[in-house]
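The other protein chains are all here in position, but one chain of the complex has been omitted.
To keep things simple, chains are lettered A and B as they appear, and every chain counts its residues starting from 1.
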Amino acid sequence: MTPTPPILEVRDLAVSFATDDGVVQAVDGVSFDLRAGEVLAVVGESGCGKSVTAMTLLGLTRSSNARFSGTAQYGDTELIGASEEQLRKIRGAEIAMVFQDAMAALNPVQRVGKQIAEQILAHEDTSDADARDRCIELLERVGIPRARERVDNYPHEFSGGMRQRVMIALALSCDPRILIADEPTTALDVTIQAQILERFRELREQTNAALVLVTHDLGVVADIADRVVVMYAGRIVEQGTLDEIFYDPRHPYTWGLLGSIARMDRPRPKRLPTIAGLPPSLANRPTGCHLRPRCPHEFAECVKIPPLEARGESIPTHPSTAEHTDRCWLSTEQKVALREFAPGEIGLGTKAAAS
Amino acid sequence: MGRFILRRLVAMIAVLFAISVVTFSIFNVIPNGDPALRLAGRNQSPDQISAIRRTWGFDKPLYVQYAKTMEKVFTGDLISYANQVDVDREIIQDVPRTFSLAIGAALMWMAFAVAIGLYTAVKAGQFSDRFLTVLALIGISMPVFWIGALMNYYLGFKWKIFPNGGYVPLTENPIDWAYHMILPWTALSLLFIGVYSRVLRSNVLDTINDDYVRTARAKGLSERQVLIRHVLRNSLIPIVTLWGLDFAAVIGGGAILTEKVFDLQGVGQYAADSVGQLDIPPVLAIVMFGAFFVVLLNTVVDIVYAALDPRIRLS
Partner (left out) sequence: MATEPATELTFGDPGVLAAEDARDRVAGLGPWRLALRRLKRNKVALAFGALFVLIVLLCLAAPLYADHVAHTDPFKNHLTDQINVGGKLTDVVAPDGIPIGPTWHGRFFLGADGNGRDIAVRLLYGGRTSLLIGAGAAIGTILLSILLGTIAGYFRGWPDTIVSRSLDILWAFPPLLLGLALGTALALGGLKIGPISIAGDSKLIPILIISVVQVPYMARPLRGQVLALREKEFVEAARSQGASSLQIMFSEILPNLVSTIVVFFPLMVVNAIGLEAALSFLGAGVRPPNPSWGTILGEGISRIVTAPHQTIVPGLMLVLTVLSLNVFGDGVRDAFDPRAKVRVDR
């Protein structure tokens, strides 16, 4: 695949909040590229910083107790340092966001048509009637039946899945180049989830928009992502293509995530492996590699923060690209050997088991 | 929406009936002696008392008494024994004054409360916020008749900046009417400005962190648009209910005190004067009409609230 120039370049993004419990480093040196038409999945446990990263791109985390460093270059605009005025033009029009809880994210006392039209009218010089027609069209496009009537409904008059589609319609209304979806399917059941993902796929085909998909659901990732970024405690711990992450994972945390999926195509293991321990408090993180307290393969080197690098020599089954990076000091042979929890099963194991 | 309105109207009528029964009971059923004596008030001649007994039916069963009482009130046959005046006519004359006071004050306090509430919410935690909050607290702690009396004395009587009480009908001279009403409006508003600005501040602070406000920002709206179209509008909805309730409460409460202090001769003052003279018929009528008005206004507020917040219509 010939690499097209990225439409979004994030370099060393760091976000911290001064809270009652101390300074919380929510995002710590995150870098990635996003290309047109690409689906980038940002994966990790709750609290790993993926939502904060996503919202920071649109400046939605700005507040008096937040501190930012690093850059996010979108075309001519550097998003992190941009003024509110500059961001306003980009929000909704060029980069749009789909939030997790559609019921909370929509104004409960406004009709959905009006809410979508509000975004259109904020960016384009059309008439109210035109905006309304476009709303109806958008609702039809995301698969809401009887859109002409339902455009005047209130959010609580839709089911969960339909509400989420309304949010997607809202996000698409100005044909953004980048769509950021923050856990868009988490609140929905599996069948609706499949339909929503289908919408995203269609969107990509029709408009070549890029999608940043923030989720903790690896099933969703496997379904739709092109590339994956794995985050843990504010840092990216592994980054690569979908195949690389799923078939050639190079970081113990990724092993843990993959190992903890219940799979239908394998014999059932005696116990579903989990990652022992708890994620660290972001106000008080361990020195060096953040996974140290929970990683059974920890060794002396781990007290130094491993830089995010492409370390891999290729292994016969999986050619490694320069973009498959990870943050683990272990050598490639060690990784290949250690990552199989049981023959054919990728997983992390526990410290107790390892010793 | 139509069904909702119908339901509320039916409920309202039931409550109005219950109110009339309760009011009746307060004056004629409370066990403390001869109701005829009570009605006669200070004019306790034996002739008067037997006349009262006859027309009010105290020698008849309770439901007859109730019927007679209601008949008197609604047919304008209610006479105040202390002053020999037609109570209903007196009330009708006084109503415009009370309404001038209540409506003017309600608008004034709403305007100031929204401004101060929004301002302190936006500046939450800073000095201006704390300072205004303290002022609001002081405003809440002052009895309206005290501050009213002081205002009237200093600003009206002593320094002659405003008229010294009294009322000029709106139809006679609008400017003079307003001029006479400014002090009463202010005195009555102070308390409510204090309460409402803090309620609004609290609502705004809650709303400002709601998810849909974040969505509004993500749409590319300016901060001002977000504040007014989403935050303020949604914060105001519960305030509308409060406002309706308190407006009714003002008519039946704070207005009485303000009218008396500024000598506005409104319905409230009529009630207060009657109380002072232990003249019961006016008090009975005013209490009942006051409660009626509250219920009526409540119903209107309910309907308006349902119009503003569509989720309510389902309940």
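By our rule, contacts are C-beta pairs under 8 Å (C-beta built on N, C-alpha and C of every residue); 3 or more make two chains touch, one makes a residue touch a chain.
Please read all numbers here as calculations on a predicted model, not as lab measurements.
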Where B:51, B:95, B:278 or B:304 are the choices, the one touching the absent chain is B:278
Answer key for B:53, B:97, B:180 or B:260 versus the chain not shown reads B:260
Residue positions on chain B contacting the omitted chain are 15, 18-19, 22-23, 26-27, 30-34, 37-38, 130, 133, 137-138, 140-143, 145-147, 149-150, 153, 157, 195, 198-199, 201-203, 206, 238, 241-242, 245-246, 248-249, 251-254, 256-257, 260-261, 271-272, 274-276, 278, 280, 283-284, 286-287, 290-291, 294-295, 298
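Here is the rule we use: only the chains that are shown with their structure count from here on.
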Inter-chain centre distance, chain A versus chain B - centres from mean C-alpha coordinates, in Å: 55
Spell out the part of chain A that touches chain B in their complex, as residue ranges. 58, 60, 84, 88-93, 96-97, 99, 101, 104-109, 118-119, 122-123, 154, 156, 170
Can you list the residues on chain B that touch chain A in the complex? 210-212, 214-223, 225, 229-230, 233-234, 237, 308-311
